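With one protein chain held back, the other chains of the complex are shown just where they sit.
Up next, chain A:
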Amino acid sequence: MLNILSNSVKTFVFSAKKQSRCIASLSALSDTYQMLYKTCRDFAEGELKPHAAKYDKNHEYPTEAIKKMGDLGLMAIATPEELGGAGLDYLAYAIALEEISRGCASAGVIMSVNNSLYLGPIMHWGTDKQKKDFVTPFCMGDIVGCFALSEPGNGSDAGAASTTAKDGGDRWILNGTKCWITNGYESLELGKKEDKLGIRGSSTCSLIFEDCEIPKDSILGEPGFGFKIAMMTLDAGRIGIASQALGIAQASLDVAVEYASKRIAFGKPISKLQTIQNKLADMALQLESARLLTWRAAWLKDNQKPYIKEAAMAKLAASEAATFLSHQCIQILGGMGYVTDMPAERHYRDARITEIYEGTSEIQRLVIAGQVLKEYSM
C-alpha cells in the first residue's frame, strides 16, 4: 500500500498495481531502476560530463552522444518494445533524464523533447500506421522529433495560435510560423538557430510553413482536437523538464559541496562555516522536495491516475530549485563560480530556461490553482 498525502483536505491510499512500492528513495526501488540509474549515471559521467563544456562553448549538437543514448534505449524510454522503445515507465524516465541532465543539460532537453513531446502524443493518439512511420524510426537517436506549439505571437497564450491547416482535399496545407522549437533544426533544417543563454548544445529554431503540403492521413487525432492533445502532451512533458531541472540542480549541489569541502577560509574549509551550511541545507531541501514531487507525478501517470496538478507542481518546484541551487552554487564558489573554469556558471545559464519553457512558472501556478479550486468545489 502506498500512502500519499494528496492535499490538506483528504488523504488518499493508493494500492500500486502489482506490489507495494515506496518511492521515497532510489534504494527503495526495485533493481530494474537501480540498474537503469547506474547505466545513466555511468554514461553521463563518462560520456557527457567531460564534453558538456565543449558542447556549450561551441553551441554543438552532441550527435555522437545522442546516438549512443539511442543505443542504450534512452530516446524512447516509455515506448513499447514492439515499436523499438525500452518499454519502461515514467518513473524510469524521470530517473534516467535526471542523471543524463546532470551530465549535460542540453542532452537532457534533447532526450526530453523526443520522449515526452514527440513520441508521447503519437503513442497516445496515433494510428497503427502513424506509429510505424513516426515512432519506430525515432527511437535510436539518429533522428529526433520536435514539438511545435509556440509562435512569434503567442507562447503562454497557446490558444491564440494563428498557424492554419487548410483542407486541400487529399492533403493538408499549412501556413504560419512556429518559434523556439527544440530539435527543430535537426528535424527540418529550417530557419536560423537561436543564440541562447544556456542549453546551447540543443538547437532551437523557427519553423516556417508556406503552403506546406502534408498527407491527409498525417493528422494526429481528430480535427479540432489539437489543442487538447497539445495540453495533455505538455502535462507529461512537465515531468521530463522537472527531471532535467533536478539534474542541473544536483550537479550544482555536487560542485558546491566539493568546492566548500576544499576551500580554506578563516582557517578551515568553508563547509564548516554556518553561513555555507545554511545554504547547503536550503539547497538540499529544495532539491529533494522537488525530486519527491517529480517522482510522485511520474508514479501517478504510471498508475493511470490524474496528474495534471502534480506534474505542474513538480515542474514549478524543480525549475525554481534549479535556478536557486545554481545561483547559490556560484555564491559559494565566489569568484571561481563566475569563470568558465568551473561548471557553476554553465549550470546557472542552463537552469534559467527551465522556468520558462513547457509552461512558464506563471502558467504552472495557474494550472495548480485551477486544480486546487476544482478539488474544493467538490
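Here, contacts are C-beta pairs under 8 Å (C-beta built on N, C-alpha and C of every residue); 3 or more make two chains touch, one makes a residue touch a chain; residues count from 1.
Operating definition for what follows: contacts and distances are computed from a predicted model.
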item	value
Chain not displayed: protein name in its UniProt record ("snRNA-activating protein complex subunit 1 isoform X2", "Adaptor related protein complex 3 subunit sigma 1", "Vacuolar protein sorting-associated protein 33A" or "Electron transfer flavoprotein subunit beta")	"Electron transfer flavoprotein subunit beta"
Residue among A:A86, A:I100 or A:L293 touching the omitted chain	A:A86
Residue of A:L74, A:I248, A:I270 or A:A290 touching the missing chain in the full complex	A:L74
Absent chain, residues of chain A that touch it	31-32, 34-36, 38-39, 42-43, 71-74, 77, 81, 86-88, 92, 96
